[in-house]
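Of the protein chains in this complex, all but one are displayed in their positions.
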Amino acid sequence: MAKASKNLKAADKTAKPARTQPQPALRAIKGDKVASPAAKPGKRAALKPVPLKAAAPAADDAPIIALNLPAAKLSPAMAAYFKKCQDRLGFVPNVLLAYAFDMTKLETFVAMYNDLMLGESGLSKLEREMIAVAVSSQNRCYYCLTAHGAAVRQYSGNPLLGEHMVMNYRVARISKRQRAMLDFAVKLTASPWSVEEGDRERLRRAGFSERDIWDISAVAGFFNMSNRIASATDMRPNTVYHGQAR
Amino acid sequence: MAKASKNLKAADKTAKPARTQPQPALRAIKGDKVASPAAKPGKRAALKPVPLKAAAPAADDAPIIALNLPAAKLSPAMAAYFKKCQDRLGFVPNVLLAYAFDMTKLETFVAMYNDLMLGESGLSKLEREMIAVAVSSQNRCYYCLTAHGAAVRQYSGNPLLGEHMVMNYRVARISKRQRAMLDFAVKLTASPWSVEEGDRERLRRAGFSERDIWDISAVAGFFNMSNRIASATDMRPNTVYHGQAR
Amino acid sequence: MAKASKNLKAADKTAKPARTQPQPALRAIKGDKVASPAAKPGKRAALKPVPLKAAAPAADDAPIIALNLPAAKLSPAMAAYFKKCQDRLGFVPNVLLAYAFDMTKLETFVAMYNDLMLGESGLSKLEREMIAVAVSSQNRCYYCLTAHGAAVRQYSGNPLLGEHMVMNYRVARISKRQRAMLDFAVKLTASPWSVEEGDRERLRRAGFSERDIWDISAVAGFFNMSNRIASATDMRPNTVYHGQAR
Amino acid sequence: MAKASKNLKAADKTAKPARTQPQPALRAIKGDKVASPAAKPGKRAALKPVPLKAAAPAADDAPIIALNLPAAKLSPAMAAYFKKCQDRLGFVPNVLLAYAFDMTKLETFVAMYNDLMLGESGLSKLEREMIAVAVSSQNRCYYCLTAHGAAVRQYSGNPLLGEHMVMNYRVARISKRQRAMLDFAVKLTASPWSVEEGDRERLRRAGFSERDIWDISAVAGFFNMSNRIASATDMRPNTVYHGQAR
Amino acid sequence: MAKASKNLKAADKTAKPARTQPQPALRAIKGDKVASPAAKPGKRAALKPVPLKAAAPAADDAPIIALNLPAAKLSPAMAAYFKKCQDRLGFVPNVLLAYAFDMTKLETFVAMYNDLMLGESGLSKLEREMIAVAVSSQNRCYYCLTAHGAAVRQYSGNPLLGEHMVMNYRVARISKRQRAMLDFAVKLTASPWSVEEGDRERLRRAGFSERDIWDISAVAGFFNMSNRIASATDMRPNTVYHGQAR
Partner (left out) sequence: MAKASKNLKAADKTAKPARTQPQPALRAIKGDKVASPAAKPGKRAALKPVPLKAAAPAADDAPIIALNLPAAKLSPAMAAYFKKCQDRLGFVPNVLLAYAFDMTKLETFVAMYNDLMLGESGLSKLEREMIAVAVSSQNRCYYCLTAHGAAVRQYSGNPLLGEHMVMNYRVARISKRQRAMLDFAVKLTASPWSVEEGDRERLRRAGFSERDIWDISAVAGFFNMSNRIASATDMRPNTVYHGQAR
């Protein structure tokens, strides 16, 4: 029924996720020379595209999206980035394959994602992933709950924390600071028009800086975008996420 | 009460918006050599920053956001981009000033924005702006309703169409195709979890291609992000927008 | 598709709104001898009906409503009232034309409207218009947002304040008193069942009298009625409003 | 805690409601020479005010509203109208006492109410009361559910129908025409912005005329106003309603 | 249209409810030897089933539910229980007839109901019925509002209190303790995910014990179940309830 690209195949069946040394997908790549490909277009010629078709797709992630969008030729930067994913995570996250029909869209997505989730911030990477999952729970986004729920489990080493974020962040036994952060992010998701100075003041009183408030807002905003693109296209997460860090 | 950066000043009082030749802000710059600055870091040294402090701030847009984030030194690409804005629009849109505390964030935002709103697409630029405003109306985002409401007025040459998008897109007398597009975008905004194959099929029946459906989703998603960043930071639009193309 | 009365024609194309001396529609007529027509039936014979068909209807306001209701003969009081509108505003507000299929309904509407919005009150006329627009924004009523948004711009001399009321009243930089007033009106609109003594106490603490609380409630209530009649009939505002007091 | 007028006293303890000949409050008075007092100001001198203080207030309806608004001197028209209520119903409905602090407000309310609910219409009086109650149920308005629930019981001679309207109109076993009417009224109440031509078409297909659609809308609108004024002021219905027509 | 069991007939037309000595249905039976039938299976042989078909069904309660589920042979315990209902209340509550297609389901329902609503608790039976009705009002459940609204009127001897619970519990003039109880129950109904320690603390401060909090939760939970079974099956209350204790 749903039309899907035959060119987008999931590669994660060949993956051997390094479970003893958690390597969150789309997370440990930052800092590497292909981390921010959009910003380094000069290196385009060097790398060969990752052979994305080697593995049989698993039940849930083939097709990856419900739109029939033929994959474009990967730019060298993106080919290198996909190869890094494959080498380090054992698979290329499906969201990247979904965007791979257009190199500009893929590169800008990767650049924004890597800056927000892996760049410098007063928020830890775990905290940013917690926001990602709490927002995605409000929006009931299957892709993001799966991929970023795994990330929370991995970064925290606490499988339950990942489940709490997925199911109802209010049950998590977290610091007041983190609770304030999630309350803000979820309110911003559910009723953005109602966020006002009092909400920002609560974050300041919980110890967040002006820049931290921007980062909480930007991560929450980013997943409000991604959740909708994923839902609009019926994006399917790599099945490997489900078993990670349980 | 709201803390704000003293370094971010609105420049639009000095603006002489070319009203006889509408130049939508953040819209006509694309195609120019600084249009996608994130992708052209090699040109960084050439341009001087725009003197952003020349004009007295107007009541509504000073401070631009409620967070005190000192402006960073503009990268050469961004300096050139701001200069182009100033030259062509008569002002630098406040959202760019809001992001100017961090060049990576500014550049990735500009790159994604320009690709989505000005890049190639089966959707006209007006249609993308219509989505922007209908989504922002659902989220009651003052900044985006103001800036993109002006864009709808300008692109369409129909001031009423802009008001319809701001107030209730259902009253607009538009084509069935455009109505289907907005229905999808607003449903995706209000209840993303409920978007399914039937919704995509309605778009296909209205004449949209697979790629068009991606673009509708991506533009709707983008403004669900931007609306939230704007609301979270109490971002204020340049006052010049209010009078454009009435 | 929508059926509409051929007898109801918009006259505002001939209007020359006195912009240097703002004359809000349905606002400056009060105090005049035809202001409260329902109460002065004795004068019915004196005036001739306004020739309402002189002007070509503009795109948006023809037909005025989506119901085919032939205009009745104007009563003398209403004919005089329409003539006053024409003389002073340059047009007859479409809501009056919409009600003009039945003189009793028109007269009771005008009587209630004029008392509420122009009669004596502890609330200024601007404040009453602010309530009108904030309520209409909650209900996303195109007609009322347009007509009363113009009124806020005119009474306040502040175009931005009108836009704030239309888009999200929470962004307006108004007094605590006015904010309390709008919070009450919007809560009463969104969840009337939840309004209780605590809400009234907040108004009292903000300086409102018992009578003021009645007036806030009555104006909010009135626009909850008008919004619904306008939405139910797809009522179209005179296009002249869009450009007023920008 | 709630302040209330000492001048507003409920009179219904002295009432002897004519149960064998149902006389819905505010319903059977129409047609009488004081029915539309706002339109007949010339008769003001003739009648003495009704002695409203004769009866001890019952628990629930003293004070009638939570605002301290001293009763004004009844105009002759209103005095006559109150006397008619007393004579025919055995009591003056509390909503009239609530408005009696200001004769203009009382008269315009009565004029609009009587036209809408008792004037000529393609809708029967029972149907108008059914709309009143279904709307008031959506808004959870205690006053209107009580007073108009009693009216539905009286007009229909079917106590269960009144309860259905109060509790959930969807359980009533009514004609398709009436169901369409209530679906429209309740949708208009809950999400007025979403009412469109398709909704009007459903009413037309159910047999309603253009004028009927106006009337459904106007009655639904009126109770969206009254519900809010009642909730805002904590208006209490006469206790006599509770036992009527059970 | 709705299919219904011919075997389920309402018996309440023959009922002579002891109005001078209120006997709330499903309420005064507890303590009796058949009160908790599920727990007393040893007595199964003794009693004959109640002849449920004697009376002509009234308009509203025939069929009792919209599912065609033939009545099973009553177990001796349930036959005895139904006989007690008939003897003491004058009728068998329709909910029991609805469950009578399966003795296990009937017995477990009766056992849980009787324990919760009639067993020992720090909450009075009236308070438990108040919760039942406030929850059922939130869920707009016709069956439960009718049957338990009557119970509130009977237990309290205050017809108005029953109406308050049905229409909007916030208008009831009850103790702070009872208000806190209902606020908790209704919040738990409307947004269970948002109930947290602060909500429990409010109950403790209002004087409720740990066990009381369980009971409030369990009664609210039970009616969230019953409301849904009643709505899913279009369950109709015995018409006799409508007139009780007015």
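Per-chain residue numbering starts at 1, and chain names A, B, C, D and E are given in the order in which the chains are listed.
Here is the rule we use: a residue touches a chain if its C-beta (ideal position, glycine included) is under 8 Å from a C-beta of that chain, and two chains touch if they have at least 3 such contacts.
Being a predicted model, the structure only gives us computed values, none of them experimental.
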Contact list for the unshown chain, restricted to visible chains: A, B, D, E
Contact partner of the left-out chain, one of E:Q86, E:S156, E:Q178 or E:S217: E:S217
Residues belonging to chain B that touch the chain removed from view: 193-194, 196
Interface with the undisplayed chain - residues on chain A: 59-60, 137, 140-142, 145-146, 159-160, 163-164, 166-168, 171, 234, 239, 242-243, 246
Absent chain, residues of chain D that touch it: 168, 170
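What we mean here is this: only the chains that are shown with their structure count from here on.
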Least hop count linking chain A to chain E through chains in contact: 1
Angle of rotation relating chain C to chain D [CA atoms, steps of 5 degrees]: 180
Distance from the mean Cα position of chain C to that of chain B, given in whole angstrom: 32
Euclidean distance of C-alpha centroids - chain A vs chain C, Å: 49
Where chain E touches two or more other chains, by residue: 168
Chain-to-chain touches, reported pairwise for every pair that qualifies: A-B, A-C, A-E, B-C, B-D, C-D, C-E, D-E
